[in-house]
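Can you read through this structure? Questions will come right after.
As you look at this complex, bear in mind that one protein chain is not there, while each of the others sits in place.
Let's turn to chain A:
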Amino acid sequence: MEAGVIDRYVADLDGRLRGPRAAKDDLLTETRDSLVDAVEAHLESGLSSSAAERRAIEEFGPVGTIARAYQAELAVSAGTRTLVTIAVVLPLMHVMWELNRWFFIGAWDPHMDAPPAWYLWLAKVNDMTGIVAAGVAFAALLVGRYLCRGRTHSATMGKLASGLALCSVAAVMTGQVAIMAATWHVDVRMLLLSPPVTIASAISLVILIWLGVLARRCLSCATIVR
């Protein structure tokens, strides 16, 4: 059996889709299997090889229409993955900072000036932002589970999930940048307290950049759905 027409159709579909590799590969594998099955069925019914392939492609649907339906599912998949990552990683980052405070930072150094009240308030808000963002992501996953049992369209679900993921990551990043800038302003020595604290800061930065990239990709998956 010639695979040219089917290969071109699947390659065209592949080129139009954005999303998590595994979910995309699953959909494309099923597409190819379904087209091969359809061609075999049409060959058995007496069509020629090329006619069977053409009929299989026609029945499957115009590639643009199918790509839109697939992309909506990939957007939900990307949104879910990003929200799960936020719900897991941010609390772990919080634990890392708590352990750091416990073992390496300790009580306030009496030789340093006590920080102003606004700084302590900002530090507390920054601490809470990560936990709240993780809680919002977890709640969004539960609500999403409920919504998808109703008639909520997948494209809408994908946009909601990606928007929420992007807002959560932006809030946490803003908190981190604000606390670093405030620390710089209050006492720059606190930014370089010890190697473990510096390492934790670097890890936090890498995690936040990674989450930012995930959320941006997720939004891109959701917004190319037309």
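In this section, a contact is a pair of C-beta atoms (placed from the backbone, for glycine too) under 8 Å apart; a residue touches a chain by one contact, two chains touch by 3 or more; residues count from 1.
We adopt the following convention: contacts and distances are computed from a predicted model.
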Should one name the undisplayed chain from "PadR family transcriptional regulator", "Nitrile hydratase", "ABC transporter permease" or "Heme ABC exporter ATP-binding protein CcmA" using UniProt, the answer is "PadR family transcriptional regulator"
Per the whole complex, from A:5, A:43 or A:148 the residue touching the absent chain is A:148
Contact with the hidden chain, among A:12, A:26 or A:98, goes to A:26
Those residues of chain A that touch the unshown chain are 26-27, 29-31, 33-34, 37-38, 41, 59-62, 65-66, 69-70, 72-73, 76, 145, 148-149, 151, 154
